[in-house]
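Here the structure is laid out as structure tokens; the discussion comes afterwards.
For chain A:
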Amino acid sequence: MMLIRAFEAALLRREDHGFQLLTSGQEAVSVGVCAALGESDQLLTSGRSIGPALARGLDPGRVMAELLGKSTGPNRGKGGRGHLAEPVAGFFGAHAVIAGNLTIAAGVALAAKCRARPIVVACMFGDGACGAGALHESLNIAAVWKLPLLFVCDNNQYSVSTPWREVLAPAQLSDIAKPFGVPGVTVDGMDVIAVRNSARDLVDHVRQAGPAFLECVSFRFTPHSTSTRETRSPAELRAAKARCPITQFTAHLRQTNALTAEQLATLGDEVAATVAAALHYADTSPFPDPAEALDDVV
Partner candidate 1 sequence: MFSTTHERGMIYVLAVPGPIEDVEEVRVLEWHGTAGQQYKPGDLIVELETHKAVVEVRAGQAGILRRILCEASVWEKAGGLLAVLSDTPDEAMPASWDGLRQCEVAFEIT
Partner candidate 2 sequence: MPTPPRFRILPKLLMMSSDREPQTTKVFFREAIARALREEMRRDETIIVLGQDVGAFGGSYKEFMGLHKEFGKMRVWNTPVAEAAMIGLGVGAAASGMRPIVSITYMDFLMLGLDPLVNYAAKARYKTGGQLRVPLIVKVTAGAKGQGVAHSQCLESWLMAVPGLKVVAPSTPADAYGLLKSALQEDGPIVYIDHKRLFQTPGHVPAEEYVTPLGQACVRRTGTDLTIVTHSYMTSVALDAADRLAKHGISCEIIDLRTLMPLDMPTICASVVRTRALLTVEEGQATCGVGAEVAFRVREAVGSVLVGRLGALPAPVSSNPILETACIPDAKRVISATRQLLAV
């Protein structure tokens, strides 16, 4: 979580940061879910991919390179944040169309079933995707065919400027799974242990029985994107930041004596060093040759 926060902060300090959707504030969701996934499992995400990619274990230098358009990124600089992917590392990839990755994830799960591979496919999406037909179609087919698919709704409560309750009918978003007979759970997305525990339970269920739906209620600490203005009040933001997942978890570890002040400081140093190394790697990597614009089209 600390790495994600520091990584994004460093990215934002650059003039060339580009069009980004940041995970800051929502780190517990990615980290908690990834803690429940095994090496052979697959993770798909929306365009809010930086946190999940780092949580899944992608190399921070290569992720930074991809975000900055360098050819050493996993997508050779051609996907950027919206399509960041490294399937061999269990990160099947991001897709920037809202709800666009859900039916794809169902297909990845179908392939696993056809090949009798006991993997779990997790697909992250936001509250913004919950009104889309693709979600309902995917839930339906996953339920009927018992696909090994975990739906992870990272509900940061706003679709750009629109509060979710204004445009979505269910009392809680995990209720969307109910009509399909898919078990749904809602947890506090700012509590990494709660997320991890629920994720583990549901991943077990998915491995054995079929699809499940995990809703994590979270809060983003930055606007929807680097191109979007903030719509929430300063008071609301302050209240949200008071529930920072990193602060909460650190406090928990300190209180239970699982982490000393020294260890915390060391972690901070390691994170800073990792981020610095990532920036250095990206900065010393080349941009793609313009001729590569025609590579890998068909």
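A word on the picks: all candidates are chains of the complex that A comes from, given by their letters.
Just so it is clear, contacts are C-beta pairs under 8 Å (C-beta built on N, C-alpha and C of every residue); 3 or more make two chains touch, one makes a residue touch a chain; residues count from 1.
Please read these numbers as outputs of a predicted model, since none were measured by experiment.
Trainee: Looking at the complex, which candidate is in contact with chain A: 1 or 2?
Mentor: The single touching candidate among 1 or 2 is 2.
Trainee: For chain A, which residues count as touching candidate 2 in their complex?
Mentor: So the residues of chain A touching candidate 2 come out as 42, 73-79, 83, 85-88, 92-93, 95, 97, 100-112, 114-115, 133-134, 137-138, 140-141, 144-145, 295-298.
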